[in-house]
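Here is the structure we will look at, set down as structure tokens.
Shown here: the complex without one of its protein chains, the others still in place.
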Amino acid sequence: MRENSILSVQNLHVIYSALRGTVKAVRDVSFELRKRECLAFIGESGSGKSTLGTSLISLIPGTGRVSDGKIIYRGNSKEVNIAKLSENDVRKLRWKEIAMVFQSALNSFNPILKIWNHVLETAKAHGVNDKNFVRKKSLELLELVQLDPERVLKSFPHELSGGMKQRTLIAMSLLLDPKILILDEPTTALDILTQKNIIELLKKIKSELELAMIFISHDLSIAAELADRVATMYGGKIVEIGPTDSIFYHPKHPYTKGLLKAVPKISGGFEELFSIPGEPPDLINPPSGCPFHPRCQYADEICKKEAPQLERVEEEHYVACYKWRGIADEK
Amino acid sequence: MGWLVKLFRNYVFRRAIRAFITILIVVTITFFIVRLMPGNPIEIYIGQLMSQYGMTFQEAKNAAAALFSLDLDAPLFSQYLDYMKNLFRGDLGRSFVSQGVEVVDLIASYLPWTLFSVGISILLSFSIGIALGIVIAYKRGGLLDQIISGISTVLTSIPNYLLGIILLILLGVQLQLIPVSMMRGTVSPGMKPGFTWKFISDVFKHAALPILTYVLSTVGGWILSMRGSTLNTLGEDFVTVAKARGLPERRITFTYVGRNAILPLFTSLTMQIGFMMGGSALVEFIFVYKGVGWALWSSIGQRDYPVMQGVFLIITIAVIVANFMADLLYGKLDPRIKAGGSE
Partner (left out) sequence: MKKLKNFLWSLFVQPVILIAQNKTGLVGFIVLLIIIFMSFVGPYIIPLDTKVKLDKIYQPPSWEHILGTDSEGKDVFSQIVHGGKAVLTVAFLAALFSTLIAVTLGITSGFVGGRADTVIMFITEVVLTIPQFPLLAVLAAFIRLSSPTLLAFILGAVSWPALTRAIRAQALSLRERDFIEAAKILDLGSFHIIFSEILPNMMSYITISFVMAMTGAIYSQVGLILLGLVPLSGHNWGLMIQLAWTRGAIFFKDSLSYILSPILAIVLFQWSSVSFTRSLEGIFNPRLRVRR
């Protein structure tokens, strides 16, 4: 694991037991997260990105579990494998070291508790019992997210709007100074103006605090604004990863190219919208070899046989494809 | 002062008003049922008096009027007003059978027993039900879940009065666990009321079977409802977020899952109260437990109309009041209600 990395995921496999069979949601994923960097995971539904996020705090829903691989977290110079931690140890680590904010906070709060109670109990759960300190800190954080602190603290969740709740949740996520903040679709289900506000807020947090962020979304444009590096996921695997500019200006993987092409341009005329033909893969019986080959126009025999590993394209930029060299860049 | 007005503009006030209006309506319906039904009891009674005692029509009518505290010659509407006036004064008429005894007094001697037995039963049943319900929800699909769910379903299928008979047979006759004298009545004959251990233990011994009957016949429903509600709540986002926040399991179970899972059960609570009070007519019959339920049967059997009317009224009013209290409790537990929301 690198010197300035804070998280190292190595050959991670996550599976779910479903009625029909085993769903291989995350397949052989490896990456490192560096201090203070924002790494975005982009992919469609079922690409495994959300499962990946939840696995990092050992909170995979339903029957999901890590079947192989390691999730090494380095906090305070000690290294632990999150995948092998006991429930009690993982509980201590959650929110305090690694905080995760889920999609749309509309129902993230207990309807019968005031926000202040939420904050206080979170602090207490991690051994922080000084009420005054907690109060001061939470007021500061709520100001940081541009809310009226006093009012929010004494409110019940139903008294706050969707946008306010999302901001409150983000503020609360910073309460214990986590080293890593994972955000899973934090702006989906919010209106577009609120989305913009939240993004601006996240940018602010990123610049002011010493945090590493993992940002999970299907929305490329948001990733472009926030992330330092972007990883595209498909069929449970990382198919391309690299600095944001590289990915956006010289994408090498056919899937990434397709994603970028599919984004409608404001400047464009009424040309037909592009969408990647085909359907997402069945993760119980995933396609052999490269998961994208059924939908890829460049695929041939070798793509069907064995899954390509990530190979270096340029500085920091890797792609998992046999054909990338032969594909011309598009404008 | 302003906050007082605001609070009362809301939930509590509205529920109280509704309870009051319902009582008025029920009282009115009762009055008109008694007078307008085929087989008008007053006319029957007059007829009875005439044939049995050889009274003239006028004499019989006067006697009936005295028992009902009504002026039978006045137009119906003014009789209705009299009736309402009497009610507010606590005058429910006099018993036909126990000559001249005030209905209110009779009811006052019966009501406490029913409130006692039904009240304890509801508390026990609800508590045990939600405790077990949440336990088996967490252990969903396991052996404990299957057994308890199965037993619960069987228990809810047995009508409470039939369960009472079964208990009588099982505990009293077959296994001879309980002496027959304990299975009937509210207290042993000749027992002096008072705060003595002797009296209190006697009361509980006699109430044991009725309470057991009520509890066993309703606990299954609570277990299954709570199980369902808990399973629903477990799927809620805020529970997942609570885990992500690193909250201890215990806290999540009680304050996140438990407290929220109970809320939907309150609608059933109001129905259950009504059902239990209604069922007291049968359960008290089985155990000869002299509460208002037994009094209803007894007064119907003896055609003692003033008592019948009074008991029916009291049972209904008790249900309305109990429901109102349940509504209040719910308002306290769910903050979404307090803040001036609609029902």
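In this document, chain identifiers A and B correspond to the written order of the chains, with residue numbering beginning at 1 in each.
Note that contacts are C-beta pairs under 8 Å (C-beta built on N, C-alpha and C of every residue); 3 or more make two chains touch, one makes a residue touch a chain.
The model shown is predicted, which means the values in this text are computed figures rather than measured ones.
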Displayed partners of the chain not shown (whole complex): B
Residue among B:161, B:214 or B:289 that touches the chain left out of view: B:161
Residues of subunit B in contact with the chain not shown: 18, 22, 25-26, 33, 37-39, 41, 141, 150, 153-154, 156-159, 161-162, 165-166, 168-169, 173-174, 228, 231-232, 235, 271, 274-275, 277-279, 281-282, 285, 293, 296-297, 300-301, 303, 308, 311-312, 315-316, 319-320, 323
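The rule we apply is simple: only the chains that are shown with their structure count from here on.
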Inter-centroid spacing, subunit B versus subunit A (mean Cα positions, whole Å): 55
Residue numbers on subunit B that touch subunit A, as the complex places them: 236-238, 240-248, 251, 255-256, 259-260, 333-336, 339
Parts of subunit A lying in touch with subunit B, wherever the complex brings them together: 57, 59, 61, 91-96, 99-100, 102, 106-113, 121-122, 125-126, 156, 158-159, 169, 172
